[in-house]
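Sending over a structure as structure tokens; questions will come in a sec.
Every protein chain of the complex appears in place save one, which is left out.
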């Protein structure tokens, strides 16, 4: 697995963490136990007792602490052992790793890198349930596939034409045009106009719209997308630049999605989606969630199958296409940051290492090297 | 896995390949997608898109071509990419491996070796449903065991006495006598007379027959067997030579069987069986298929159990018996052809390499070395 460690990873939906009930999670192949203490604070520790390695997620919450229920060692939220039954003294080295935690935008975020570098301002600006502009449904899906493959999928929406022909009904032309790609400091922005599109909510209508969708795909694997339909002609009037979403005519919606690597071949995919409060209601949200369930199931079938093929011959090269520009930019960013992190851990910086991908983008052209 | 590559492997029953519905198969641990195109032709490609390795078997048939349904690359039956959505040019190296295919005797045969050597005359002379001499039922069974173990099983029918005591009712004497073994250019012939046998279809009858069965076991793992009951005394009259099956009194039947290695520990076993049209009808065929289902299930239990034992200590030597003569001849043929193929691939011939088996046959005697 090649993932940036100094990042906030989504570990759970805030609402899925009941008070005083420890929950096991796996992030970057590390076992993590999460619990919400008696005061409502959420904590994350390495899910392995120092004594005989029983999982603390089978433990019992006591106040703000967590007790291992094999032989009774009591852990503080900082990972320090406070009590060992049958023993007067607790050796100071009796501690497990504690992970920084932030609860924000309805998600529990865990910092997997150097705790000294944990910076809450790096939490991506997802839209949570506390944002009353949008009426959101949510869920999660577990994948038997590496997170990177799901990120690749989300970075190239040309698959909508093929994988989601039945659910999202994107149509053939969607895959024929390339979106606008903008590199960001911690991700990539992908935007596209579709002109003179029919009303997908009312196929019999003669009305036509200029549809716009834009998403930021941010480290470590967070997609934040807004989309809406505008009056026909808006795209040209704006010279295909970004619109003011408040001028949207209909169909304005927002989705927050996060891909969390569990092990080298499993991942958890968190998602919310729903209409803007001025463009829909709870019934529309429920309809959208049904479409999402169908579509995300289509992704899962394809990506898990792809994962099994890759697992059999991981050495076989891929052949990127023009639609892979955002994929390549993002993966190059990840590779670059991972090299920097490795350099920091080794006490030196790696310089001049070539990107692993053999593809280079020159302007809008793709060059196979 | 040690299997001859320059061979036709049974990939499917012809009747199981619906038009325009791609089907995944695995042969010699290679992923193969099969499809019957709009013209009825069957094609076989490597089941892995050049782009991001999605399986083409999740794709969509379009005319004679196959489209990957992840990002829409279109493949010709020759494996060449014809279209990449969003991209004007298709790089010439964008292609996957295509396998020669022959549909014959109701089976779809795929050539796994050098396509330049594919020779349809090497397809074994199985009996298909288009041969109106026989009334055939058919099926297939998947094994969690290496194909070689199933071939070994089919090359030594002495197991009928033990594995199939309940189904085929071969009786103890069957295992006590050795059959006649004849080496063939691409296999082994196994024949045997059983004299003065009762009528297995009518155990109360006083009638006695001389039963004859003969099968060719051919590369890569195809068993073609004819059997029948003759008038008592026929065996001696023929000096135990082969009879003319047209003189059979009763019970004439034919079975075609093929063992296809999928992975190193899985295989698919294809089989048909049924009476000669002069010796039975559809009802008899159905009764025979019930016995076959029982018997082949007995084989599966034994061989999968054997496979699990071998997997735990593959280095332990076997101890061949007198009944293993056909097994040894066939495996020696396979080993010899595999060495020759390796030599061709390496641009040189391997000479003087000793057979891996420590058993040698001298005339009819078996020598443990």
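Order of writing sets the chain letters: A and B. Residues in each chain are counted from 1.
We adopt the following convention: a residue touches a chain if its C-beta (ideal position, glycine included) is under 8 Å from a C-beta of that chain, and two chains touch if they have at least 3 such contacts.
The model shown is predicted, which means the values in this text are computed figures rather than measured ones.
Which of B:48, B:189 or B:323 touches the hidden chain is settled by the complete complex: it is B:323. For subunit A, the list of residues touching the undisplayed chain reads 31, 47-48, 50-55, 58, 67-73, 84-87, 91, 93-94.
Residues of subunit B that touch the chain left out of view are 152, 156, 158-159, 161-163, 165, 172, 175-178, 301-302, 305-306, 308-310, 312-313, 316, 318-323, 366, 368.
Just so we're on the same page, only the chains that are shown with their structure count from here on.
Centres computed as Cα averages put subunit A at a distance of 48 Å from subunit B.
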